[in-house]
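One structure is given below, represented as structure tokens, and several questions about it will come after.
All protein chains but one are shown at their positions in the complex.
For reference, chains read A and B in written order, and residue numbers begin at 1 within each chain.
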Amino acid sequence: MSESPPEQPRHVETRGAAPEVGYRNRARAAWHSQSQERRWAIVIGAELLLAILLGLPDTSLGIGVALVAALFWLPKVTPIPWRLVAEAAILAIAGAIAGAGKAPWSLPFVLAIAFAAWWIPTRYRRWAIPLLVILAVVFYPFYLQRLFEMPLFGPFPDQSTAVVMLVFIMMAVGLNIVVGYAGLLDLGYVAFYAMGAYTAAWFASLQFAEHTWHFGAVGVSPTLAGFHVSIWLLLILAALLTAMTGVLIGLPTLRLRGDYLAIVTLGFGEILPQVARNGDNFFGTGFNLTNGPNGITPIDSPGWGNRISDATGGFLPSNYLQCCDRTLLGHQVSSADVFFWTALVLLGITVFCSLRLRDSRLGRAWVAIREDETAAAAMGVPLMRTKTWAYATGAFFGGIAGAYYGSFKSATFPGDFFFNISVFILCMVILGGMGNVWGVIVGAAFLSYLDREGLANTGSWINSNINIGGWHPNIDVPLYASGIYGAIILIVMLFRPEGLIPSRRRAMEFHEGVHDEPLYDSTGS
Amino acid sequence: MTTEASRHPLASLPRLPSGAGSVGLLFVALLLFWLAVNFVKTPADFVEVFLIGITTGCVYALVALGYTLVYGILELINFAHGDVFMLGGMVSATLAVSWGLEAGQASLWPLVILILLISMAFCGLLNATIEFIAYRPLRNAPRLAPLITAIGMSFILQNIALAWKGPNYVTAPDVLPTGDVFSIGGVSYTWNKLIVVLITVPVLLALVWLVQRTRQGKAMRATAQDRDASAIMGINVNRTISFTFLIAGALAGSAGLIYALYVTTVRFDQGFQLGLIAFTSAVLGGIGNLPGAVLGAVLIGLVQAFNEGLGWHTPGSDWTQSIVFSILILILVFRPEGLLGEQTPEGG
Partner (left out) sequence: MKSRAAAIAFALLVAVLALAAAGCGGDDNESEGTTTEASGGGGGNASAVDALPASSCSAVYYEGDGDPDYLIASDLPLQGAGRTQTIEMTKAIKFLLKQRNFKVGDYSIAYQSCDDSTAQAGKWDSGKCSANANAYARNQDVIGVIGTFNSGCAEIIAPILNRAQNGPVAMISPANTYVGLTHGGPGTAPGEPEKYAPTGKKNYARVVAADDFQGAADAILAKQLGLTSVFILNDKEAYGLGVATNFRNALGKQGVKVAGFTAWDGKASSYEALATKIKSSGADGVFLGGLVCENGGKLIKDLRANLGANVQIMAPDGFTPISAVVEGAGTDAENMTVSVAGLPNSQLKGAGKTFVSDFSADNNGKDPDPYSVYAAQAAEVLFDAIERSDGSRAAVAEELFNTDVKDGILGTFEIDEKGDTTSNPVTIYKIKGGKQTDFKVITPPTSLVKAA
């Protein structure tokens, strides 16, 4: 037994030399011991190989891979003349591709804009680049039709898909508060999503037909039975109710150490859908809360009502579903567009709150707890209250997202809420980078696109383009969606635990360790 | 509990109200009353359901032991464990079908034992490999990191099974004898149930012997208590942890075989569900505690069976899942050390 490598003590901070235990660290050490030229040569070789391999069955994919690789190398080309030449070369090639009719002219155009953005002086970049991104997203429906098709992943998502993506991004940003900021693993986030969706369903449908109460609802006849409350109020109500649920779940459970907390949240995530499923007749009392497996349909759609709509000159549509009879900049505005822009506004609010919270006193307390509970408590951070706030805030945004999604798809079913969705949202947070809002947005956008359209497109690409000696694969790629997410989780956690776009602080924690020995292990009654 | 408190002088927790204990007692009393009424009303059914619950509990116990072993040594909830069990069931079912096992055939039992060994070896090696790939590199990472990879691993294993067998149930042949062992007063106990218990008990005894009496078991217990001190004392910690995963996996493999023969249908997503139930059992008994896991598993098996099988004021199978998870939550909140007390490195 003497040949055993020295074990690192577990919970001791190991700033400085990384422990070279396990294949992962050994591989990392071996990689970094190579000279930079050799490393680069290997990377370029791999990229070229990949581009050629993928280019053989589908030329445009090969070009796409090479293009993306070239873009990643571009920042390393520092001398300005070289840089200009490089950018010109890429643009010329993109133009040639477009000229050959292989891609719309939007490809070189988008590249040109991106390159131009690089040349913005550093002092303006801080606001110019976010501004460009926001403009690009806001005007997305206007140029969507002209966009090029991504190789392998297929066309850019249309507006309805984009709405679903935005909803999932909101949920991911909300979960990021719990997991990324406060370091509490929540495996039952789907419960908050369900809570939000059902709140919208209860107060904006015929579910409780024995009562008739209208408050600011649009698009339904005023005599229609059931509660019909304006969706805008319901978004707030759903958020508050969900936050309260979060507090109720949190109060007894947040005392638990991290892994137990994860399990308890998982338990709630399994119980709530079953309650929804059985809620058409609680224990034979005949009280119909959730309409059971039939779900609640239809849910009213959002709208501003005629008065506000007229007052704003039709800028705010009176009813989203019957929207819109107008053309903006040569684009026929559809109801999906309005849903898209509204989701964008909601996401904007979520991101803004999330960022402000992060920098607030509360946010710093979250980080302190995440890094070292004992020290945080010693410094006077109230543990329970701080954790409960994290929980409630995360739930709050989950509730808004759920209510909006319910109203968008005009239905809610108990079958919509299952464990895989909790893990799916967690996967977005992990992939993007726990704790970094921008990273989480990118991760969530990518994964939710993959789930809605990307995987199906990739699958059909694989099945139609790969041909090895007459053998065609016939793989139902979307069937393995959860496995693909599992693999993403595993690979990211092993090789880049801080995610694609890490928060610097979180990255340090992952690489240097934290003192996360919980403060009150199993301190029962 | 006093040691806990003294270990953490900073703990300024909102204590649970002192009434919680008596509410719990009242709850247990109500439960016993409900059982008693059911017993008086339909004694034969009660006993029959009781026997079914014990049998189901035995299957859960084998899986729960794997959770508890791994948790005891690494403080890691190995989410992938249920899926390792499911793969064991699939391997067993596949072998049973391809070797053409039939009830009553002369070579049945040697073949069953052979399949048992194969399934145990397969799952043991699989589990140890998972530890090597997914958990070992993260041993110094924040505690939630390996938990997250465990979930990822679980999904990957499910999809391996999905790719292998497709989304439908894999059916194993019905080979266990279903005749009555005894039949008294309308209560019949069938051989297949007895066989499940007969396989489970020796496996449990062997495990307890291994952990309590052997050198390797001593190393496991030492590593669980203090990994650093064990390393200083010359114990190969990595090997001990690998060995623990191997044993846990082998247990899952044996559970897989029993499941395949007794239940006869396995699907790719059943492992996760059953794994959660088994984990609940382990927590109920006191995680890290071997007899506790068995006790918890049998209790959970009984709860499920009583809920689905009894006639007088039962919530019924609509609520089984909720009841199991409610137990999990209540135990974690009110008595995280479980019924028999937790034996984690700190607690042991």
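Simple rule for what comes next: a residue touches a chain if its C-beta (ideal position, glycine included) is under 8 Å from a C-beta of that chain, and two chains touch if they have at least 3 such contacts.
Not measured: the values here are computed from a predicted model.
Of the listed positions A:A225, A:M384 or A:L500, the one in contact with the omitted chain in the full complex is A:A225.
Residue positions on chain A in contact with the hidden chain: 36-37, 40, 43-44, 47-48, 51-52, 55, 58-60, 62-63, 66-67, 69-70, 73-74, 76-79, 82, 86, 89-90, 93, 96-97, 100-102, 149, 154-155, 157-158, 160-161, 164, 206-207, 209-210, 224-226, 277-278, 291-295, 297-298, 321-322, 334-336, 405, 408-413, 415-416, 418, 420-421, 424, 451-453, 455-457, 461, 464-465, 476-482, in rising order.
The omitted chain makes contact with chain B at the following residues, 42, 44-45, 48-49, 52-53, 56, 59, 167-169, 171, 174, 178, 259, 262-265, 267, 269-270, 273-274, 304-311, 316-318, 320-321.
Basically, only the chains that are shown with their structure count from here on.
Contacts from chain B toward chain A in the complex involve residues 1, 4-5, 7-8, 10-16, 18, 20-21, 75-77, 132, 134, 136-145, 147-149, 151-156, 158-160, 162-163, 167, 227-228, 231, 234-239, 272, 276, 279, 283, 315, 318-319, 321-322, 325-326, 328-329, 332-337, 342, 346-347. For chain A in complex with chain B, the residues that touch the partner chain are 1-2, 4-10, 14, 19, 21-25, 183, 185, 187, 252-253, 255-256, 258-260, 262-264, 266-268, 270-271, 274-275, 277-278, 283, 374, 377-378, 383-384, 419, 423, 426, 430, 479-480, 482-490, 493-494, 497, 509-510, 513-514, 516, 519-525.
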